[in-house]
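Every protein chain but one is kept in place in this view of the complex.
Up next is chain A:
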Amino acid sequence: MTVTEAPNVSSAIETSDKVASHLHPTPSYDLADHPVPTGREEIWRFTPLKRLGGILEGEASDARLTWKTELPEGVTLREISAEEARGLGEMKPADRPSALAVANAGGAMLLDVPAELELAEPIVVTLHGSTPEDLVWGHLVVRVGNHAKAAVVLEHTGAARYAATTSFLIGDGAQVTAVTIQDWDDDAVHLGRDAIRVGRDASVRHSAISFGGLVRLNTEVVYDGPGGEAELLGLYFADAGQHLEHRLFVDHNAPKTRSNVDYKGALQGQGAHAVWIGDVLIRKAAEGIETYESNRNLVLTDGCRADSVPNLEIETGEIEGAGHASTTGRFDDQQLFYLQSRGIAEDEARRLVVHGFFADIIRKIGVPALEERLLATVEAELEKNVGANPSSVVTA
């Protein structure tokens, strides 16, 4: 008896870079490879295309965000050409907004942390948009040299129609904390992509924090060698009518690499929509890796929608472990009951529960200066709904 030949499976166990999967478009600088989406594509089907303010049409524009930063000694920020950015080894664009951003930005900003420099304080860059009329293309490269140690915070405020690609090139053995905060006005649109290249034995902790605006953020991770570690954290708070979409793609392309994804979000108000897509691919070469993904959504009111898709594609059995978890639900009534039984009023108890839900992510971000502020922002968001008195802010 023979077993029939099977082209479908032989193609699935190939060893080349390409993996049979409907989840990942082939990265390319060529705009022709990233046609205008119809909304039926796997990577676009959760996004409200009509509300993107025409960004995807790709008009040229000279508008810029206002940059503000204080650079520590040794760190430089300068403009380079798009070709130079390519030469540094940035990852190719994986979707239309990032391809457009590279094509239209007319060069990139390079934030350069030289090798072996250890920074005590975070580099905080604020990017401010003045009006949603402005169409802004952004192309950034953050390079951290071998064995350096740095924290970079990109904070987005104001309003704009902003499409940007940011590459984080992490040298061997470097330790990097990267934070991107989207605290836009309600009428802003932000289509972002953070592409992270993790050097051999390097570790990176990336946090995406989204409160305001329409946000669609792709975070991608690849490894330049064995032993790299990536921790991807996220925190989002979607209000009425707001769309917050976080997409992750961790490509375990090297052995003994690790990734850990932990995203938490809350939703409140009619039409609040949170989307979380967590793709993890474990290639055949990636033996001995470990990965875990978690997404937790707290739905605070009626009329919200939370989509949560932790996709896992595994091509080798020689791994330490792989798993994911996703939960969506309301308050834990038991926690609420416990607090109330201790004499805490219901409103206050609810706020405490939400506070506790976010506090552990906020503490993990690794930039102490941000902690307090983020907790206060969460409180402010909560008051819009739960409406307890602001004087009883809980301290961490």
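Keep this in mind: a residue touches a chain if its C-beta (ideal position, glycine included) is under 8 Å from a C-beta of that chain, and two chains touch if they have at least 3 such contacts; residues count from 1.
The criterion applied here is as follows: contacts and distances are computed from a predicted model.
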Not-shown chain resolves in UniProt (candidates "Formate hydrogenlyase", "NitT/TauT family transport system ATP-binding protein", "Fe-S cluster assembly protein SufB" or "Amino acid ABC transporter permease") to "Fe-S cluster assembly protein SufB"
Among listed residues A:S61, A:N311 or A:Q335, the absent chain is touched only by A:N311
Out of A:P48, A:G87, A:G329 or A:G356, only one touches the absent chain, namely A:G329
Residues on chain A facing the left-out chain by the touch rule are 1-13, 20-22, 42, 284, 287, 297, 299-319, 321-330
